[in-house]
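For this depiction, one protein chain was excluded, whereas all remaining protein chains were kept in their positions.
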């Protein structure tokens, strides 16, 4: 086969790809199809027959210039691997006690499991769906304005939260904003905690920050959080005398925060 | 006879989400739980009549009115809904999440045998699937589950309302697949 078989015109690609999707969702579906078509015993798959048919199908797809998803190719090599394993004589080995597992076992389990979900998907398709079979009957009373003074139940999903953040990011230019990293989120936990400690007490002894730490990583992360807070000018580190305890205080005292907080969110 | 029945009726009609007994008890604090229960039962009976276009359904552990199935074709003329709503990959992924939740994306892909990122994203956008949190294993993958909207869409009282995989297989008459235990997912 020529290497350029994979490259088709983009419009062709679209339609061809769809043809393929309608046929087989993935390698597991293709294998189940081949097993059923040939009335094979799924618990004792004749691996060379199924491998040959599978590869023929892929070859056909290539000849038709259809894009083949990576998973189909991974499965092809899995099949070939199983096939070669079955050809090997099973030598009694010192390491493996008891029976060695049939090389096909995992594939068979996956096929059986996949069949279950295919059936379950079919069931979902057939049960009554709202908006297709049954329709909801809700009365909208526009004259009721939502009151502000009552405790509200907040209904929002995590996914909506991150999508909101993504939409903000998509609006701003790259240089305005640098990529958020996982570390900065876990750092946020530490920073959040240290600042809460400082709201409870005016100052805390340096080592008090580490009392809840169990691992080296925790200690390091907390230490980095302290440094980060210093850098951001959110706290001060004080040592009254050489070798004395180190104390940490908020860069700006809490009572000042409170007076400001009272009149909302102004800075002065 | 108290006036609780019409109150419950009005409340269920106005509520956006299926209204639970708990919620009804909160709102109608001056009534007893049993009174509210029996009002719901009365309403259910009132509507449970072929001469009615709608009925009181128990969905997502709450109550909501739905049009009767007999009139779905007529209602579709109004809503211009063509019928088919979910693609095969979407249904397959939903089924896997419904039956195996909490589940991670690699686990879904192991079961389906194909990349499922795109489908998962669509299901999240449609609110049928939700992020439950992260799994406490190396890499901390996101775990997914079905949402209340899933129950509302498939008119289910709760997840137990789904037939078991075994029951489905009996219906589908695929006896060769009968005695497989759940596939363990740790090994991928």
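Residue numbering begins at 1 within each chain, and the chains themselves are lettered A and B in the order written.
Assume a contact is a pair of C-beta atoms (placed from the backbone, for glycine too) under 8 Å apart; a residue touches a chain by one contact, two chains touch by 3 or more.
Everything numeric in this text was worked out from a predicted model, so none of it was measured.
Note that of A:36, A:201 or A:232, the residue touching the chain absent from this view is A:232. Shown as candidates are A:191, A:209 or A:226; the residue that touches the absent chain is A:191. By the touch criterion stated above, the residues of chain A touching the omitted chain are 1-3, 5-6, 52, 55-56, 58-59, 62, 67-71, 73-74, 76-77, 80, 135-137, 139-141, 144, 146-147, 150-156, 158-169, 171-172, 176-177, 179-182, 185-186, 188-189, 191-192, 195-196, 198-199, 232-236, 250-252, 254, 256-257, 260-261, 264-268. Touching residues on chain B toward the chain that is not drawn are 1, 3, 5-11, 13-17, 19, 26-28, 50-54, 65, 67-68, 70-71, 74-75, 77-79, 105, 115, 117-118, 120-121, 124, 131-134, 140, 142.
Going forward, only the chains that are shown with their structure count from here on.
Spacing of chain A relative to chain B, judged by their CA centroids, is 23 angstrom.
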